[in-house]
Each structure stands twice: as structure tokens, then as C-alpha cells.
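A protein chain is absent from this complex, but the other protein chains hold their places.
Then we have chain A:
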Amino acid sequence: MGVLNDVYEMLNTCNKCGFCLTACKTYKTDLREPLSPRGRIQLIKKLVDGVIEPDQDYEDAINSCLLCGECAVACPSGVKGNELVLAARRDLKLRHGIKPFAKSFALKTLASPSRLEHGFNFFKGVGKGLLKRIDGLDYFRGVDIRNMPAAEKPFLEQVPEQITVGDPQKKVAFFVGCFLNHSLDGTAHSVVKVLTKNNCDVIIPKDQVCCGLPQYAYGDFESAKANARKTIESFLDRKPDAVLTACASCGSMLRDEYLKLFADEPGYLPRVKEFCAKVFEFSEFVEDQIKLDESKLKAHTPVKVTYHDPCHMARHLKITSQPRQVLKSIPRLQFVEMNEANRCCGASGLVQAFYHQLSTDITRQKTQNIVDSGAEVVATSCPACMLRIQGGLNFAGKQQTVVHVADLLAKAYED
């Protein structure tokens, strides 16, 4: 129980004031204490104290956490509920591995590029066909699976390893991420387009793997480390000026969590730091690192756009103004804020698959806020949010479409 003993002082710092209750989407939706940050923290503490056992109900409390980080913002005493949940998941993994089998299978598949590709090939071919035949399976656990895009072939197979421009200002290595590689390849092309239009050489390492976040989030630090090491070495070898990602979740893993993951390897840590310092999220890079020449942007069709802050953008990477600035620089784009723009959409990796009712209720709140904003298009910075919110909108019979900030910007170079 070393993992939890290490965080015991933080567990003990929770004085149960309850300020986190309202900040927590799972609690506000379900209203049961074990699904609140205070409830989860107290359960973890009681586990360490030997008052309770890590039974299925305990695992449900720990695994239903969205890791959105809202509780940490709300806590007057600075207790980081999401980090405590992460420690509890690590503790569970060390006790008995990741359960159930479906979850550990999914995580293993994500960690391995070849298995992931096989998975998507199956989904594209047989999977979607099957879904059509089985009534009601179109919406599997709140996800609009049938309409979920699957790339014809992975993005990494569609592009050369290096794309050069005439007068390169910067050399950018693009960390594509699983979602953009296999599902939203159009967005990956948008990213490349924006970079090349802004005089950046783009390197797209073919040997890149999953960033390791899905495994890390469920306490499998060993697999996460293996992938992290591959990523760090592969990207640093190419000596880029910047490592760019268009996925907020990958971004927070690459830039922040790698440092925590390798905290126990002081010998390797300098290399990790060198890598982390180069990592930028798409809109952050566009706003802060390259000067966007707005005169080159054209858009003939007026459109009303709102922005959804992914949890990993708002509370982990803390990037909120840059995506809005990028959107506002696009001509004839009318930007409107929605209510609770920075609250979780309910996706949260595998939470949507294993706690789908809870997740679906949370997504419904997000789609309602989108509809109320009057926007026609929702822009965001995380492919997981994109798929989740689009599914929620389709599910509710709404017309709004979800795109990546990069998609809107790339389009403005075409018009």
C-alpha cells in the first residue's frame, strides 16, 4: 500500500467541507456521495485505514471519476482529488491488475499500434456492418458508433515522414495520437496544412505510438512508461524545434504527466524534461509560437461557433485563451460562449464505456448548453471530446456539428 501511504497526508488534508460536491459532474448528476470527490477521497482514506475492502463498489467509485480536475480547483485546502484517484487506481492495479478483462484488453490494444490497427480494420469492415443489422446497437453505451468516423487507412500511412516547405521558419514534429491517426484523419491533415501554410517543416515519425495516457489513467505505469520512452526517443532523435499535438489529452500526458511518471528515474529525467519543454498544443503553438497572418485567412460563409474546453486543456494544460483567439481571427466567424464551456463532456477515456449511463447524462448537459448558445458549430481541441459531443448531438437529434479548431483554421486557408 506504499502508493496510498505516500499520499496519506493529502488524504488527511480533506476536511470534508463539501465545496467539491458542486464542482463534480458525476456527483451533481448522480447525487450519491461515493461518486463525489469528498466521497472518493474518504473511501481511499478508509481503505488505507483498513476500515473497508477494495470491493467492486469501491472500484466503481474510483473508476467512475472523470479525472476532470474540477474538484482540485474548488478545494479550499488545495487537495487534488483527481491525483488521489489516480493513486487509488495505481494501488488497484498493483493489487490485482486492471479489471474487468474488457478494460485491460482495451488498454492493451491502445498501447500497441498493430493491435490498434487490427481493431479499427475490424470495426470498419465487419463491425459497422454488424451494428447495422442489430437493432438498437447504433448507439452503443451512449456513443454514436455507426457514425463514428474510421480512416480509410491510418493517417500515418497516408503521409510521408517529412513534409518540407520553401523557407522553413520552424521544424515541427507532429505527434498525431491514436484518434487522429485512425478516426479523425481529416483533422490531422488540417493540422499539417496550417503548419505548412505558416512555413513550418513537418516531421511525422512513422514509429510513433500511443502516448500512454489511457494506461497511466488506470494505474498501469509500466505500459505507460514503455510507450513514453519510445515517444521521447523517437521524437528527440528528429531534433525538432517543437513537438506538436492537436489532442489535449495527449498534450497533458506528453508535457506534464511524463515528468511525474519518470520522477522515480532521476537518471532519465533530464531527457524527459528536454522532451516536455518542446511540447505544444496546436492552438497554443499557433498563437504563441508562430505569428498568424490574418490577411491570408478567408472565409466566405458566416458561421456561429462556440468552444468546448476539454478538461485536459482547461485544467491540466491551462490553455483557454489561445483556441478562442484562433477562432476569433477567422473572418466572418461569430464567436459565442456557451454556459459551462469548461465542464467535462462525459467522455473521459474509458469512463464512457464502463459507466455509460452516468456519462450519457453528463453529455446531455453539455449538448443542451451547446444548443442554448445558438451556435451552429462547436469547436474543440480534443478528438475524444469531438466524438463524444458529436454522438451526443446526433443522439439528441440536433443539427450542430463538432470540429477541431484546426479544421476551421485550415478551411480558412482554402476559401
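To be clear about the criterion, a contact is a pair of C-beta atoms (placed from the backbone, for glycine too) under 8 Å apart; a residue touches a chain by one contact, two chains touch by 3 or more; residues count from 1.
Methods note: contacts and distances are computed from a predicted model.
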Among "Nitrate reductase gamma subunit", "Sugar ABC transporter permease", "Acyl carrier protein" or "CO dehydrogenase flavoprotein-like, FAD-binding, subdomain 2", find the name that the UniProt record gives to the complex chain excluded from display. "CO dehydrogenase flavoprotein-like, FAD-binding, subdomain 2"
Just one of A:19, A:123, A:354 or A:413 touches the chain that is missing; which is it? A:19
Given A:26, A:42 or A:365, the one touching the chain that is not displayed: A:42
When the complex is taken as a whole, what residues of chain A touch the one chain not shown? 9, 12-19, 21-22, 31-34, 39, 42-43, 46, 51-53, 55, 57-58, 61, 75-79
